[in-house]
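Handing you a structure now.
Every protein chain but one is kept in place in this view of the complex.
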Amino acid sequence: MLNYFITALFWLATFILLVGLWRRAQLWRNGQAAEWKLTQLFTIPKRYFVDLHHVVAREPYIARTHVATAGGAVAAIALVAINYGLMLYSTMLNWAIVIATCIMFIGAFFVWLRRTSLITNQPPSRLSKGNWSRLPYSLLAFSLGLLLLTLPITTLSNSIAVIAALLLLAGSAELALGIGMGGPMKHAIAGLLHLAFHPRQERFNDQLSTALKPLNLQEKEFGINKPSDFNWNQLLGFDACVQCGKCEAACPAFAAGQPLNPKKLIQDLVVGLSSGTDASFAGSPYAGIPVGTHAGSPNQAIVPALIEAQTLWACTTCRACVQECPMLIEHVDAIVGMRRNLTLTQGSAPNKAPQLLENLRQTANQNGEDNLARYYWAIDLDVKTISPITPVDVLLVAGEGAFDMRYQRTLRALVKLLKAAKVDFAVMGALENDTGDTARRLGDEATFQMLAKRNIANFNTLKFKRILTADPHVLHCLKNEYPAFGGHYEVLHHSTFLAQLVANGALKLSKSTETRKLTYHDPCYLARYNNETKSPRALLKSIGLRVNEMERSGLRGRCCGGGGGAPLTDIAGKQRIPDIRIADARSIGAEVVAVACPQCTAMLEGVIERPEVLDIAELLAASLVVASSAVTGLVIESTVVAA
Amino acid sequence: MTDSLKRIAVLVSAGKHPVSGQPRHCRNDSLALQMGLNLANDILVLHAGESENPALQDYLALGAPQINVIPTTDNIVNNLATQLTNTDLILSGTRAENGDDSGLLPYLLATKLNLALVADVVEIKAYENKIEILQFLPKGRRRRVTVCLPALVVVHPSAAVTLNFIHARQNLGSISTLSASNFDAKHSQSDLKQWHTCPARKPIKLAASRTLTGHERLMAAISSKAKGGAVVNEGNNVEKAQVILDYLREHQLIDF
Partner (left out) sequence: MTTRINPHRQAQVSADDLKREPATIKRIVLSKAQIAVEAHPAKWLRTLSKPKARLLVIAHSDRGAVDDHALQAIAAAAILADAETAVVALILGELNDNLINESLKQAGADEVLVLPSLDFQVFQPDIELSAILSMIESLKPSRIFMPDNLIGDGSLGRRLIANKQLTAATHVIEIDANHVASAQTGGSLLAISELPEVILLSPNTVESELPFTGKATRIEAPKIIIENSQNTVTYQDLGMQGSKAENIALEDADFIVSAGNGVQNLDTLANLANALSASIGASRVVTDGGRLPRSKQVGATGKTVTASTYMAIGISGAVQHLQGIKDCRHVIAINKDASAPIIKRADLSIIGDAEEVMQALIAEITKAKVGAP
C-alpha cells in the first residue's frame, strides 16, 4: 500500500517537476540566442565538484552541510527512482534510502541550525528570509517522511504513517512543485544547467575570463534595456542564485550604504524574467529604496520600473561579488550591460560621468588635457619616446595617472628602477590615447571602441616586444579587452615585470629602511581581473618588508572605490568606500599602505586621517643599490614631497 | 511642447576643442538645440559650413533630427536669412567657438530679418504669438520678459537644460546639404576689418605710461613683491572681524 503511494508520488512529482521545468525553460527562452551544445551537459560533474565546490569550500560549515543535504537528497531520490519508480521494492535498496535520508536529515538539520539563534548569536544578515527560511523545514520534512516510510523494519502505525506521508508530501512539493514555481529549490536545477551553459565557458578551463564582451554597434546592439535582452543563458544564471548573500557581504557599495546590493539585483532580474514585483524579496534592501515598490516583466524596460539607475551606477565593477558567488553568476556583466543601454540610448550617466565621456571623445583623455602633457613628468629623466623608427624592448604606457602629480612620483620611481635594471624601454608619448577603460565601465561602448581602435592603430605602427604599465586598468584593457579588436600584446603590470627583474638578478635592491608596519592593498583590476597577487608581495619581501595582511586581501581584497567610474557617478551613501578600506588598514595598525594602482593611490590618499600610501615602485626605488647622481637627486625629491 | 509656434529654427556652428583642436559641437549652440527640442519635436537645424564636419555627428547625438547644411559663401547672414524668412523663433548660442566667434551673428541676422532679439536667455516658455523668457543677469539676478514673435533668442551658457549625448541617435538623424544655387553667392562687402590670428598668449594689459617718483617706484617694488595673503594672528575677535570688513570694503565686495 505504502509502496504504491511512494511510486505514485514519485511519478506524480516527476511529472510536476518536468512540467514546471518546461515552464521555467520558456522564461529562459525569452532571452537572446547564445551558442550552446547539448554535450555541455556532460561538463556538469567536473564543474560542480571542482569549480563550484572550490568557491563553496571557502565556508567549510556550509560546504559540509550542503554535501550532506544535497548529496543525501540526490542519492535518496535516485534510489527512490529505482526502487519505487521501477517498482522493485527491494529491502536492500530501502536500507540504502534510509542511509541517504539520514545523511540528508543531518545536513538539513545543520542548515536549520545556522538559521536559528541557537549556535550563533544571529544568523548572518546576508541570508534571505522568506521562503528560504522555509527550506530547512521542507528538507527536514522530506527526509524524515521518506525515512519513516521506507524504514523496512516495522510496519508503522497508521497515524505515524499518515504523518510521515504528509511530511513526504510537503517535502516533495518543495522539490517538485517549488522548482517550477520559482521556489528556493529551483537553484538545484538552474544551478546545474547554469554550470553547463555558463556564458563564460573559459572560466572552467582555468582561463581568466574578465573581459567584457564587445557590442556590435553597427548592428545597433545597445546593451540591456529589458530582461529579454539578456542572453538566455544569462537569465538561466540569474535563476541559479541561492540568495546566500556572499556578494552582498563582499560588495563595497553595499557596505558604504549606497543603493546597491548585488544579491537583490540578481533577484530583481529574476523578478523581471518571471514577471512580478520585488515584494517577496526577503533580504537586505538597496539602501534607501523600499522593497515592494518595483516590478518588471521580460519585455518591459528594467530602469526605472524594476531597478533604479542609481543602483547600477553605484557599482565599482570590482568583481568581489563575482569572486564570491558560489553559483558563478556574472553580476558585473549584467550591470555593465544595463549601463550600456542607459549611456548609449539615454545618455543618462549621472554627475561628472558625461563630462568625462565628452572629454574622452574630444581629447582622448579624461580631463581635456593636451595629450603631450601626459609625459611631461618624464622630460627631465632622459627617457626615450617611442616612434615608428625606434624599436624598443619595453613600451611604457602610463595611462591617465600620468596627468596626476601624485602618481607621477610613482612613474618617476618606476623609470628609475627600469634604468637601474638597464631595461631597454621607451614611453608612448603623444601617441597614447586613454585606453577607454572608464568609458567602457560607464557603458559608453562607442567611445571605448573608438579609443581602442585608435590605440591599436598606433601600436601597430610601433615596434616593441611588450607593454609595461603601472596602471592595472590599462593592463586589463590592453591585455584582456583589446584582443577582441585585434590588438594582441604581451602586457605586464609593473609589479610582475619588476618581480621578474628581481628574480633574474637584473634589479639589485638592498633591504628597505622602512620600519613602519606595512600592509598591501590589492587593486581589483590587478588581483581579481588579472590574478596577480604574488608579485607585489614577492617584491616587498625582496626588500625585507613584511606584509601584514588586512582581513580582506588578495583575490578577496576590498575595493578602494575608484573603479568602474564610480568616483564620477558619485552615488551618495552613508560612508565613502575608501574610508572603509583605510579603516581596514588602521584596524591592523598599518602605518604604510603599499599600493600598485593610480586609482587606489588617489582614492586612499583622499582619506584625511590615514596611513601613508606608497606605491610598490616608490618603496623599491628607495632601496635601490645603484648610486648615480641623477638617481640620488630623485630620492631626495621624492622624500621631500612625501614628507 | 506647444503647437502655438509655427516653426522653430536652431543655428548650430562647428566647434573645435581648444586643446586638442578636434572638431566638436559648440556647447552654447547645443544648449540652444536642446531648448528648441524642449519646445517642439520638429525643428529646423541649420549649419553654415561643411556637411562632412564630424562636429555635426555630435549634434545628431545631441538630438538634432536633421541638419541642413548651407554652403559657406561670403555672406553667411544673407544665406541664413533666406532660409529663415518664415520662422517664428530662431535659437542660437551666445558665441561660437571656432572662427569668428564675436557673438555678432545673431544680431546681424535679427537686424537683417527685422526680428526681436533677446540675449542671455536661460529659460523659454512659448505662448501664442509670444514667448516668455528668463534672462540671465550677473550675481544671481534674473529677469522675465515676454517677447513678441517672430524673435531670435540667444541662449546663455548657464541655460537650465541638460545635454544628453546619445550615441544611438547618431544613426537616426540625417545631414543634408542645401544646394548652393539657392544662395546669394555675391561678394558682399565685408563690414569687419581684416583680422589675422596667432597662437594664444597672455594678453598685455593696457596701462597709462607714467613717470614715477623714487618713492612711487619703491612702493611699487615693495607691493609687487608682497606675495601670499596677509595672515592676522593677533588681536581680539572684534579686531579680526574689523580686518575682514576692511578687506571687503577695500575691494568693494560689500556695499555697507
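Here the chain labels run A and B in written order, and each chain numbers its own residues starting at 1.
The working rule: a contact is a pair of C-beta atoms (placed from the backbone, for glycine too) under 8 Å apart; a residue touches a chain by one contact, two chains touch by 3 or more.
Just so we're clear, the structure is a prediction, and the values are computed from it rather than from any experiment.
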**Item:** Chain not shown, touching residues in subunit B
**Value:** 15-19, 21, 26-28, 94-104, 107-108, 110-111, 116-120, 132, 134-148, 157-158, 191-201, 203-208, 210, 216, 223, 226-233, 237-238, 240-248, 250-256
**Contacts of subunit A with the absent chain, listed as residue ranges** = 352, 355-356, 359, 366-369, 400, 403-406, 567, 570, 572, 576, 602, 606, 608
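Throughout what follows, only the chains that are shown with their structure count from here on.
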**Whole-Å gap separating subunit A and subunit B, where each centre is the average of the chain's CA atoms** = 46
**Asked** Can you list the subunit B residues touching subunit A in their complex?
**Response** 17, 19-20, 22, 24, 61, 163-168, 171
**Message:** Residue numbers of subunit A touching subunit B in their complex, please.
**Reply:** 217, 220, 222, 343-348, 354, 357-358, 361-364, 368-371, 444, 446
